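With one protein chain withheld, the remaining protein chains of the complex are depicted in position.
After this line comes chain A, so read on.
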Amino acid sequence: MQTKWWTPYLFVSLAMLGLFVFRFAPIGAALWGSLQETSLTGEVRFAGLENYTYLFSDPTFWNSIRVTLLFNLVINPLQVVCAMVLALMLVRPGPFLGVFRASFMAPMTVSIALTAVIWGILLEPTLGPVNGFLKWLGVPPQPFFRSADQAIWSIIGIATWKGAGYWMIFLLAGLIAIPRDVLEAAEIDGAGWWSRLVFIILPLMKRPLAFVLVADTAINFLMFAPPYIITQGGPAGTTHLLMFEAYQSAFTYFDHGRAMAISVIVLAMILLIVGLELRLLRPKGAH
């Protein structure tokens, strides 16, 4: 059967429409909005790069950049490693495998906002049950989200609790797809577990790992709920992520142009870092 030249375009048109409406159009709107200034009474004027120059002279913005980069530098590799470890543990056949897989995946059914609320209560320094448990163990109570030294690590901890099980699914699928005969051949040749992991499994997992790392990076750069719900960017600005600063710019300081400029900067950072990650994880010989 001969198909018309436009048939493939017809099939992808709906997806393209969705991509345009839900992805490109908001990005375009943010870009355009970042070049505008909205007055307190709602009038809009073209401001050129004013929003950006204002941002670059604001110490709060630079602190947010620093916190966001530190947060991502730690959380992205951590989540990928945790997800990979979980996937390696659960790929082998064993008793109660389904129960373990389901229990590691369970946190992904809880929204990030609810995760923040639950962990905010659990790790509450004064009334939270975790400190009650630590006290029972004879360990002094910890300040968690109320300490400038522990807050960002506590947020990384709860985000990883939620995220690792989700990313594990993709890596588990990748592991299952590795041909058994390759692994068996290596085993017959005397390769131990570590050698098989480093020389066979990880090289063959580059594609799923690249996907997980890229998607995880994009999500974590846009992290908003835990700082908003639990820490309000504090203590002392140590959890003041860029998306929280964008939110504050729009709804506390009524500066929508600045909020849009921050969104554009976050997007540029994601594109840059994702580009580097893809380059790093490109399978050898791939074009």
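In this text, a contact is a pair of C-beta atoms (placed from the backbone, for glycine too) under 8 Å apart; a residue touches a chain by one contact, two chains touch by 3 or more; residues count from 1.
Keep in mind that, in the parts below, contacts and distances are computed from a predicted model.
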Chain not displayed: protein name in its UniProt record ("Hydroxyacylglutathione hydrolase", "Protein TolQ", "PTS system, ascorbate-specific IIB component" or "Sugar ABC transporter substrate-binding protein"): "Sugar ABC transporter substrate-binding protein"
Would you mind spotting which of A:Leu40, A:Val99 or A:Ile188 touches the chain that isn't drawn? A:Leu40
Out of A:Asp58, A:Glu187 or A:Glu277, which touches the unshown chain? A:Asp58
Could you tell which one of A:Val99, A:Leu127 or A:Ile188 touches the chain left off the display? A:Leu127
In the complete complex, the non-displayed chain touches which residues of chain A? 40-42, 58, 60, 124-127, 143, 145-148, 232-236, 248, 250-255
